[in-house]
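Report on the following structure.
In this view, the complex is presented without one of its protein chains, the others remaining in place.
For clarity, chains are labelled A and B in written order, and residue numbers in each chain start from 1.
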Amino acid sequence: MTDVHMAHGTTGTIDTATTEQAVDLAGALRAVRDNNPLVQCLTNIVVANFTANVLLSAGASPAMVDNSHEAADFAAIAGGVLINTGTPYPETAKAMLLAAESAATHHNPWVLDPVAAGLPWRTDVARNALAAGDPAIIRGNASEIIALAGSSSGGRGTDSTDPVTAALATAKQLARTYHCAVAISGPVDHITDGERVLTVSNGHEWMTRVTGVGCSLGALMAAFAAVVPNPVDAATAATALLCVAADHAAAESRAPGSFATALVDQLYLVSPEQLAAEADVRALAA
Amino acid sequence: MTDVHMAHGTTGTIDTATTEQAVDLAGALRAVRDNNPLVQCLTNIVVANFTANVLLSAGASPAMVDNSHEAADFAAIAGGVLINTGTPYPETAKAMLLAAESAATHHNPWVLDPVAAGLPWRTDVARNALAAGDPAIIRGNASEIIALAGSSSGGRGTDSTDPVTAALATAKQLARTYHCAVAISGPVDHITDGERVLTVSNGHEWMTRVTGVGCSLGALMAAFAAVVPNPVDAATAATALLCVAADHAAAESRAPGSFATALVDQLYLVSPEQLAAEADVRALAA
Partner (left out) sequence: MTDVHMAHGTTGTIDTATTEQAVDLAGALRAVRDNNPLVQCLTNIVVANFTANVLLSAGASPAMVDNSHEAADFAAIAGGVLINTGTPYPETAKAMLLAAESAATHHNPWVLDPVAAGLPWRTDVARNALAAGDPAIIRGNASEIIALAGSSSGGRGTDSTDPVTAALATAKQLARTYHCAVAISGPVDHITDGERVLTVSNGHEWMTRVTGVGCSLGALMAAFAAVVPNPVDAATAATALLCVAADHAAAESRAPGSFATALVDQLYLVSPEQLAAEADVRALAA
């Protein structure tokens, strides 16, 4: 496969590069900050706090409404909905299904983050949500995407045991089946709608040393999907924001603890112009 | 309404101002730190960690006993109890009702924080708790206070869509009905027992950019109520402590991530004397 660099270059042709940029990253970030989208998160007990802070710093408004009595009604009014299977329980799994159905019915974009798919029960939870209505975006690591699609070797919790490229064909198929974007997280993130494939090459390995960074990316995708019509564009802009913020945060941190704090700061500090200038977003040739 | 400045002024009459201070803030903070009150929190999965750290830094001792088997017994021995409806589930909602009943029976002060009241199911949870026994303090933003009282426009999750002043009459009525203090959080916090109204004008807008700051205020109120007999005094001292600590934290931070860490530090570092000198607490004329 040949990479075609459609984003910024380092050769000084910034105007041209901006013109050719695959996604309007600056415009997407401005849309989040101007519209402060309400993002309903049905997520896990490990990352709920970090996820809410990531959304607040980026400019969105989190609401963790994840009980079965209220999930559907809230999904009808939320700007975007995240369903994350990190620590599902019978009660919250029921709420996830209801939220997915309601979001789909009300044409509100929802994001599926099938954390640790491959474990049988939660894989069913994730698939039942998919069956309830097409999501805007599915996000996971390579193992999770493969497991969700039914071709899994199991994985080990949230760690991917498969390389990103191994999951790309599966991701394209998933995207076509559910008419959505599928994002595979890894050293280089890949986002596809089944046809085109965009990559984001920013980021730092400490993103895997802080719990909830991947999960908060799913939440950011829901925030961007609330204000950016095309799901691939929304998923790509969310990924670029998190990874560019991580580049900044890593440069001023010494270890994962201080990195986590700096990452939340940088999600607030990175400007739309910085995002557009620094994001390494490319389109893969078909 | 005319403000009557009963706290410190900036005009040099500090001795007089201190004498007239509406609430003995320094004494209240000393009482928390000397007595290390045990605060039972039935709160939400998003803010449980931050809330516990806020209580520990301020000098209290948190205990998140929120299951239905133990909630009542623990409320009988806790110094103060917080009931926060941020992420209620059938099991924890049951525990909340039992804790409220037990706290009331044993004359232990309890605080209701009706997060996102307006959503029908949790509004019932909050009202059932109120029906079980008078709380010492009800705390919320303007929309939550209005929704709890039954005159709501709904709100959007934890964000208030109503100004503080619009909720003041409702807050006074609630306070009279339940014989408690009602605190409305906002740019200027208002605390009332149905007759007098105190305001706290310290704080920083980043308090709305970190999840759990409002929720941790409810927990601090339970800590102060455990050692300060008058609920208005307790709620005002808790509010003043959090807002003065936020003033310090904002001055040394650059964005919400570092602000959150600095806020927890400052809750430990602010002295009773600093609190009394820097808090901008005033009594509104009747």
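Please note the rule applied: contacts are C-beta pairs under 8 Å (C-beta built on N, C-alpha and C of every residue); 3 or more make two chains touch, one makes a residue touch a chain.
What you see is a predicted model; the values in this text were computed from it and never measured.
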item	value
Touch with the omitted chain, as defined above, among B:D34, B:D73, B:E195 or B:E273	B:D73
Touch criterion as defined above, residue of B:V23, B:L38 or B:L82 at the omitted chain	B:L38
Footprint left on chain B by the chain that the document does not show	38, 45, 48-49, 52-53, 56-57, 61-67, 69-70, 73-74, 77, 91-92, 260-269
Absent-chain interface as seen on chain A, which is shown	44-47, 49-50, 86-91, 116, 119-122, 156-159, 208-212, 254-258, 260-261
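Just so it is clear, only the chains that are shown with their structure count from here on.
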item	value
Between chain B and chain A, distance of the C-alpha-averaged centres to the nearest whole Å	35
